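Every protein chain of the complex appears in place save one, which is left out.
A and B are the chain letters, set down in written order, and residue numbers restart from 1 in every chain.
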Amino acid sequence: MRLLKTIFVVGFFALCGAFFLGTGVAHADNCNLTPADFAEITAIQNNPTLTALDEVKQELAVRKDLVSQTIMCAQADVATLQSSLNAATTTTSDAANLQTALSGKLDDANNFYNLELTKLNGAGISGTESIAKDVLAWREGSYEPLAGEVNNFILWSENQSLFATAENRMQQTEQTVSFLEGASGNTDLQNAFSAAQTSFNAAEAENTQAQNALTQFLPADQSLALIQQSLNSLSETYQQFFALSTIVNNLLSH
Amino acid sequence: MKKDKWRGRMSNLSTDITFPMIDGEEKLIKQAIGGDSSAFGALYDRYQAMIYRFVLVKVGRREEAEDITHQVFLSAWTNVRSYKHRGYPFSSWLYQIARNQVIDHYRANKNDISLEKMDPEYFVLPATAQFDLGTKLEIEKVRAAIQALKPDYQDVIIMRFIEDVSLKETATILKKTEGAVKLIQHRAIKELKKML
Partner (left out) sequence: MNLSDILKQFKNIEPDPNFTEKSKRMILATPQTAPALTVRGLRMIFRVLETSAAVVLVGFFILLITGGFQSSRLSPVQYSVMDPQGLHAEAQAVEMQIELANINYPESSAAPESTSPTAAGSGNSATSSALASALATSTASSSPVANASGTASSTATTSTVSIDQALQELSK
């Protein structure tokens, strides 16, 4: 898959250049947690030279530091996602409203993390465990679905320029087909054009369904499936354009 | 250039052999030569699995087989307008391209670690996911043995015994006489049995 991977990675990183503006650089150092960092806890617990009190103090300090670093890592992710969301272009008021709503939700996520950080101040060891558990549960139940929605919105908003281009292509093709059909009496043209039109109509309908799914904050996998479907239909439309192009070129060469 | 190498080889094929064509293939080929992408797409659907198997048996790794298969059809598509339809099945041309792509692949990777030193797991075929474990192991054992044969022997085994290509077409693809192919076939099977 090396060749395909190369093509996809080049395109992927080209698009990533627009997505990931690196505003989380300030937090970058905090996001390199390694197993060794956590091994420190076990090492403290197993150190026979420490008194019980010292052990608790040291373990608490390490735990607080790790929880704090982990939450700040999570905040860096939110900041990055927020940047990408803000960079997405919207051409309709509905899309702009959705962008604003999602941005608000990301702000809420950041506030949640800030609140959990403040709780660390007076926490003991079991308190830090409880905070970590709460944050984990909240991420699974709330943040991950939100991140999915935001990513889907970004993807969908990018697709709109592809649809606009395809619509333009459809209009130009219609004029070409209309003229040539009149001049040549060739019915293959109209059939091929109808096929392209059908595919494009399906793509547009699926695109609208995807937007509705996003607006209604349906589960991320549902809106993603609709986005993917609309892109597949768009791809099919272009296959029909290629077929049309062949007919047109053959017609003109005879 | 790679493109010129296999074009030169193609031009040596005899023009007075006819083959039974799959229904509608001649029309599809002509349309594909004319630049019709859906016609080429139909040919792709027809032959892609066959070329993939050919390459996979020779190189062993799924990723490399996918890479090379993609290259074969990409070459075929970008150069189909130069294809001179002389009555052979389209598969003959594809096999030619595939053989050359595999040769090029080995040339490009000749400095890599030798086969003997590779972890056997490297060559496990994920493509055999649908078989039971016993069959998978047998298949991999035979595949590894085929890969150890000389390239011509590999080609004959794959075409004649896996893909049921006719003796005549195999001879055309390999640019050998039918008698030579029969001899290679006999020797290849003998050597394969010795290894297994």
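One rule holds for everything that comes next: contacts are C-beta pairs under 8 Å (C-beta built on N, C-alpha and C of every residue); 3 or more make two chains touch, one makes a residue touch a chain.
A quick note: this is a predicted structure, and the numbers were derived from the prediction, not measured.
Summary of contacts with the chain left out: across A:L117, A:L162 or A:A195, the touching residue is A:L162. Think of the hidden chain as still there; on subunit A it touches residues 1, 4, 7-8, 11-12, 15-16, 19-20, 22, 24-25, 27-28, 31-39, 42-43, 46, 63, 66-67, 70, 73-74, 76-77, 79-81, 84, 128-130, 132-133, 135-136, 139-140, 143-145, 147-148, 150-152, 155, 158-159, 162, 165-166, 169, 171-173, 175-176, 179-180, 183, 219-221, 224, 227-228, 231-232, 234-235, 238-239, 241-242, 244-245, 248-249, 252-253.
Residues 35, 37, 40-41, 44-45, 48-49, 52-53, 56-57, 62, 65-66, 69-70, 73-74, 77-82, 125-128, 130-131, 135, 138-139, 142-143, 157-158, 161-163, 189, 192-193, 196 of subunit B touch the missing chain (whole complex, contact as defined above).
The rule is short, and it goes like this: only the chains that are shown with their structure count from here on.
Averaged Cα coordinates give subunit A a centre that lies 40 Å from the centre of subunit B.
By the touch rule above, subunit B contacts subunit A in their complex via residues 31, 34-38, 41, 63-64, 66-67, 70-71. The part of subunit A that touches subunit B in the complex is made up of residues 1-4, 239, 242-243, 246, 249-250.
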